[in-house]
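Missing here is one protein chain; the remaining ones are kept as they sit in the complex.
Now for chain A:
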Amino acid sequence: MISIKNLSKIYKSKDKMDVTAVDNLNLSINKGEIFGVIGYSGAGKSTFIRLLNRLEEPTGGEIVMDNKDMTSLNNQSLRNERQKIGMIFQHFNLLWSRTVFDNIAFPLEIAGVAKDERKDKVNELIQLVGLTGRENYYPSQLSGGQKQRVGIARALANDPKVLLCDEATSALDPQTTDDILDLLVNINRKLGLTIIVITHEMHVIKKICQRVAVMDNGKVIEQGEVLDVFMHPKEKTTRRFVQQVMGDQEEQSPIHYFVKNYQSGKVLRLHFVGETANQALISKLVKTFNVEINILQGNITQTKDGAYGTLYVHMDGNKEEIQNAIHYIHQTSVELEVEDHA
């Protein structure tokens, strides 16, 4: 859907050093997926996303979107292409002089859509983003979350193929963030829209993205399925992002630390990787086998593709029952490590 080759952007400056904001970046984004780009401040994320619709002119490289070479378009065709690329912003960027209705109608006016048609489309969008009854409010009368809903409706007005989101939830509280993220997932499913999400919050990535690229210093330093990146973060920056939602894995006590506290039974380390089927594992074990399970430490998070994380438990009971329970866990997709007490 979108393929980016050797993309770079250098800000030239007379008196200061040149800044390479995006450095030889390669990426390919599939149709219909929610793709995340995460990185710390100054990593070049905003520059990158603004290169995609050429709000910023690339210094070099190639962007092919839906078989169209974006970098070679002339002004007129670029404007037409932009109508098919929605964008939402951290600070919403609504026109204060227009009502909710007129803000959403704005891109339709630009595209030259007739008035009657505009009205139908806007009403449909207002319903989609859950703003029914607020048509005639001005942005100043809305909450942050509602403003972003207007932003999203506006971005969807011309039925785009791609939606670019630059820190779309960074100005919102956690609850509102989750509501907006749910809305994005909903739209992605309903409209089959490709969404590119820029953020510095791992929470956003794990909640809605299938794939993620980690940016640092203008480069993509790591990319892949969100779960893979969670499980095997290779780069230090990536590990720090994973810690944002998982806590510091290395700070967790090793398994043998627990063992010495028990005279009997076994200590189990259960590793959940994208589990949906085995989320009720513990209660199932207790019900099926005559064992007692004591949770020692754990850290589980929900990603788009299921639960991910580690759980340490102490299992006690009759030896045979424990053996059966362990055998049962082995048959599931939950990864297991067992430590006997010495």
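One rule holds in what follows: a contact is a pair of C-beta atoms (placed from the backbone, for glycine too) under 8 Å apart; a residue touches a chain by one contact, two chains touch by 3 or more; residues count from 1.
Basically, contacts and distances are computed from a predicted model.
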Undisplayed chain, where the name is taken from the UniProt record, one of "Succinate dehydrogenase iron-sulfur subunit", "Acetolactate synthase", "HesA/MoeB/ThiF family protein" or "D-methionine transport system permease protein": "D-methionine transport system permease protein"
Listed residues A:L7, A:M65, A:M87 or A:V197, member touching the removed chain: A:M87
Touch criterion as defined above, residue of A:D69, A:E109 or A:E320 at the omitted chain: A:E109
Touching residues on chain A - with respect to the absent chain: 53, 55, 78-83, 85, 87, 89, 91, 93-98, 106-107, 109-111, 138-140, 154, 158
